[in-house]
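Omission of a single protein chain aside, the complex is shown with its protein chains in their original locations.
Chain lettering (A and B) follows the sequence in which the chains are written, and residue indices restart at 1 in each chain.
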């Protein structure tokens, strides 16, 4: 290596163990017991951005760049890395980031759900509650979403991890400062092990993940995706009904704008014999893109205007909030729409004993409070399931299976 | 149980140990080694909302509801529970929540104070500093109160507990969302073990406690109560003077609107031979409800316009801030009122050697800075006592005596 003096050449064979940097995802830390590494200077983090080394991974091949400092001390940093997993610890998770529902197929969903079920059983001060001890999660919120933020932070802390919080992330890119999202991410990734980001712009999460050398979880990017919500919805259906194949699901309310129902419909195509009913005011009908996608995936669906009739047949009644802001000036249309399909005791009476009512929350009056006491009201258990799903995802992204 | 198919029937005898869920307050977690539990599905948290199981409690009797999923898997959840305490661990605390000063009688006060004194002696990294390890407190603030929030969060962390914070809780019920307080609480209780709530509406804390399955501490609800402040005031008097019976307390400043002085006067009726002096501008005199209550409890009180004369007699000089906002347009009245009773060196000179000056903070100029250096200036020690009182309450509510 000493022979080389060019800026982008030399390559060495897997002689560097990452044992000593087991906790480090992107930093290239040299074990000073290692002859080769002795010559290394400061870790050049940028260059390991995409290596994502797991605790027990070894470096099998690493191409290096070399430059000479004036004191002709050799500084190196990796350019390209090939890893060979060793399985003494958890196998690496298939996903580097959680950005959109489309990332999840049937197999990975059921594997994640199994981990989530395990999370339900973790007890305080048990070894399980320390799985993420020493790990730091940054909740980078460009718009407040207290519910989602607390759910993620609870998940991290229930596993012994620590949290850096900001609901003030807009300040990064504030007029006065005007920093790019990419630069903010490069800064924050230096302080934490995983980033949970909420953003007002569709696609922001994807951009963040492309930049970050650490895992990124999309906690909602504007009109875009909110994948952990979609996952917890499917998980709740399985928990409540006991199966996913062959279920009948009614999606009720604002289907045109509801991010959740769209993602849910999308994920249900992973299962067989699913029947979906769309029940919504005309102003906010389910859009054709999803309908066409369901058809292409041979998922049966129909639109109905009769909530009672649908309620009597379905396993899941998924109610959503009609969002006033979608109607602009037309308050009249809004009032008409929101009053149209209310889940109340009358609806419960026709529902089957095993069926449940779900809702992404917050709810206004689209589900009356009298429903809360019924065992089939599953929406608060659904919110709690979000905790388990997020615990599972944090565990998988940080320490693998 | 297999025999039963109705929705609200079967009942079993205490065969489920909560040992395995020692840390769980409201979740119904089944030990899978248990034949009965094997048939149980997902824990139905809502249904244990009011069981408040302590670490070492056992479930003696549990009535269950059963429903059959389509795969005729049996799902059960408890309807009614009877607990039998075992005393190997801390005995359960008498209170489920801390909502108002009225909850505290003389005996419970002195018991809490004893715990608080113990908290003063807890050292870093000692076993005592880990009492609440694994517990999660949610500070749900609907209006900012940095002083109170930091005091609670410090208390929790000094005992090894973790914190979920929001000063942005209004966002839950923001116009766009419009969620009820009850729904927000049901969501947050799923993420934490205890809720500390600050709200702008009187009575909000009571509503939260009625909903929550976990303990709720009122950190101030608008013009209503701020019970931990009242407790730390009484605790400070005992710490500084060495007794509570037979003390002479001067309440000075805004007695009409001061939440603290009203609660303090209320709690002082728990003790004997107490004498209270009211010293305030005419515009903000102590109201009759409290005066009548004191009389009914045989607590001697008198109104006085002579601060010096009162200062020379009392053990405690409790000064408060005159709040401009109470005077609306009448700035003139405000200026007259606030200038009237200032605690300065002249007042110190007439005070007895053992007497102390207290103040809930923040203070403006109603106590001059020259007073700070005098050993009898107790207001910063008083603020510190808030930490010990909150440590004690968190400990008692979460793990009992």
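In this section, a contact is a pair of C-beta atoms (placed from the backbone, for glycine too) under 8 Å apart; a residue touches a chain by one contact, two chains touch by 3 or more.
Everything numeric in this text was worked out from a predicted model, so none of it was measured.
Pick out which of A:99, A:112, A:138 or A:322 touches the chain that's been left out of the picture.
A:138
One chain isn't shown here. Among B:106, B:313 or B:363, which residue touches it?
If we include the chain that is not displayed, B:363 is the one touching it.
Which listed residue (B:103, B:129, B:173 or B:269) would be found touching the missing chain in the intact complex?
B:129
In the whole complex, what residues of subunit A lie against the chain that is missing from view?
7, 20-24, 29, 41-47, 65, 67-71, 73, 77, 133-136, 138, 162, 164-166, 168-169, 171-172, 176-179, 182-184, 186-188, 190-192
Footprint of the hidden chain on subunit B, which residues?
120-121, 123-125, 129, 144-147, 149-151, 153-154, 157-158, 165, 167, 239-243, 315, 323-325, 353-354, 361-364, 369, 372, 375, 377, 380-381, 383-384, 387
The rule is short, and it goes like this: only the chains that are shown with their structure count from here on.
With centres defined as the mean C-alpha position, give me the subunit A-subunit B separation in Å.
36
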